[in-house]
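In this view, the complex is presented without one of its protein chains, the others remaining in place.
The block that comes next holds subunit A.
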Amino acid sequence: MKNSQLLIIIILLFGVSQNSIGQDAYFYNQKNIFSIRANFNPRLIPLSQNQGSPYGVGRGTYYLRYNENNELLGGHQKMNLMLNANYARLYNGNKVIGFEVNYQKHHFTMSENAIDFIHSDSDGYYNDIEIPYHISTPIFNTFDFQVQFGSFSSSYIAPNKHLWTYGFGIRLFSLDQNQNYRKDSETPYTDLDTYMEDYDKPFIFYRFSVNYTYRTLITKNLSFDIGFNLNAGLAAMKAEAVEGDPSTYGSIYGDEYAYNRYFIQAKLAHETFYNIIYFRTGLSFAI
């Protein structure tokens, strides 16, 4: 057993060392790559948790917000859109080391339990959403800060074509405080704190990502990228203590907190996992 493990390690090391024998030169000696890209995915939500729904995984999230006139508005966010800025430096032929920042406006999936019920009238049957409560959905500004390592496919001179990178860093969810959050249209804004206890402090996770990019050259410096970005792993920086009775968290009845930190944190991680893959497209400038 020990021997076979050793063998596997040797093979792996050999594989890695072989991979490092790539090109020694660079395309027009370009070693710095700046990229701006958009990541997007169909926002997937586990509707199986929706007791009233027979369906499995659903798409998008329903959210509620109050406008300036304190009128309740509903919405359906069907896509996640994440902006990405990236700097990468090439070394050793086709190897890459870099830094990446992502930004996304994230509507918290609160209405997971919204009941998708069937109306019927003279025209027939149709689906509708019952809005179960009146509290605003929190909106987060999501930031990723990651260092990246990776390599271009070794058979071509870099930077060119296939790029695989692995990123590690933090994901930070910070509440967008410029919104008109309310429990309902009558309750004053200042009472919100009692419902959304203490989660205006940012939530921080470790995040591990796997990224693939396919580059198509436009000019010798500029190229068009398509690819994907995987949320391959996430871990909370610090487990938060549970306050009160967890079974009631997320409940909207009575005067219990609608949300608390623990609930939000778990939910954010959960949402991240359901949206494990983002497609990305954008431009890279190499110099």
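The working rule: contacts are C-beta pairs under 8 Å (C-beta built on N, C-alpha and C of every residue); 3 or more make two chains touch, one makes a residue touch a chain; residues count from 1.
As a working rule, contacts and distances are computed from a predicted model.
> According to UniProt, what is the chain that's been left out of this complex called? Choose from "Germination protein, Ger(X)C family", "Sarcosine oxidase subunit delta family protein", "2-oxoisovalerate dehydrogenase subunit alpha" or "Peptidase M48 domain-containing protein".
For the chain missing from the view, the UniProt record says "Peptidase M48 domain-containing protein".
> Out of A:29, A:67, A:122 or A:177, which residue would touch the omitted chain in the full complex?
Looking across A:29, A:67, A:122 or A:177, the contact with the absent chain belongs to A:29.
> Of the residues listed, A:70, A:155 or A:185, which one is in contact with the missing chain?
A:155
> Go through subunit A and note every residue touching the omitted chain.
Within subunit A, the residues that touch the unshown chain are 23-25, 27-29, 155-157, 160-161, 217, 219-220.
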